[in-house]
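Take a look at this one; I'll ask things after.
For this view, one protein chain was removed and the others were kept in their places.
== chain A ==
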């Protein structure tokens, strides 16, 4: 037995509540953050990502009160994304009990931020989120400010070059959000993830496109990612975590089964 592939539910947080929107708009309240986090932890999630959707577009830092509440309640690792632009903001989130912090747009503006975070907290704490889309010339390039569709900008750096760069700067993990497949629920972008895998020596997490249990099997088997992130399919109950873990284990993917799944 060796390292398990990770299943990572992602929760959007606004003002301490979990919300769900359609393409970042019309947010609907999904419930109390601690309640949902505890449910996922109990059901066998390997890790959670909380994306603070109020913090980033409005230029605010993360409100650490809810981070503390989550840290007190759950006993699996979690990462906080959104609104972290400085070492001090990252420190506040980590001291509140988060295990990792994730930066995206701020890293595209100032890649040295990744180095500063890695030097302050160790590479294992530093996740870089990458929003990527295939351009008309067939090349994948990164986007910034994706939290607000009106503000989103395409950058000239290719996704593969960017993933190489952030590792040199000290990223300990890369979350690749394939924007072309995001929200469509037709499966992860296996071609893009497999391409990024070849240049990514740190753990790689797939994001965008999960719609069915087989999509998780495919992404682990064909793109060799270390983790798969999804939101809607978990929040809606379309894919229960225990059943997903069983499907993966039956397909020969190494996963963590909790005692109640083993039966």
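The definition used in the following text is that contacts are C-beta pairs under 8 Å (C-beta built on N, C-alpha and C of every residue); 3 or more make two chains touch, one makes a residue touch a chain; residues count from 1.
In this text, contacts and distances are computed from a predicted model.
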Undisplayed chain, where the name is taken from the UniProt record, one of "Electron transfer flavoprotein subunit alpha/FixB family protein", "Putative tricarboxylic transport membrane protein", "Imidazole glycerol phosphate synthase subunit HisH" or "Xanthine dehydrogenase, molybdenum binding subunit": "Imidazole glycerol phosphate synthase subunit HisH"
Touch with the omitted chain, as defined above, among A:16, A:97 or A:187: A:97
Selected residue (touches chain absent from view) among A:19, A:49 or A:71: A:71
Touching residues (missing chain, whole complex) on chain A: 1-6, 41, 46, 68, 71-72, 75-77, 91, 94-97, 99, 120-125, 172-173, 201-204, 224, 226-227, 256, 258-259
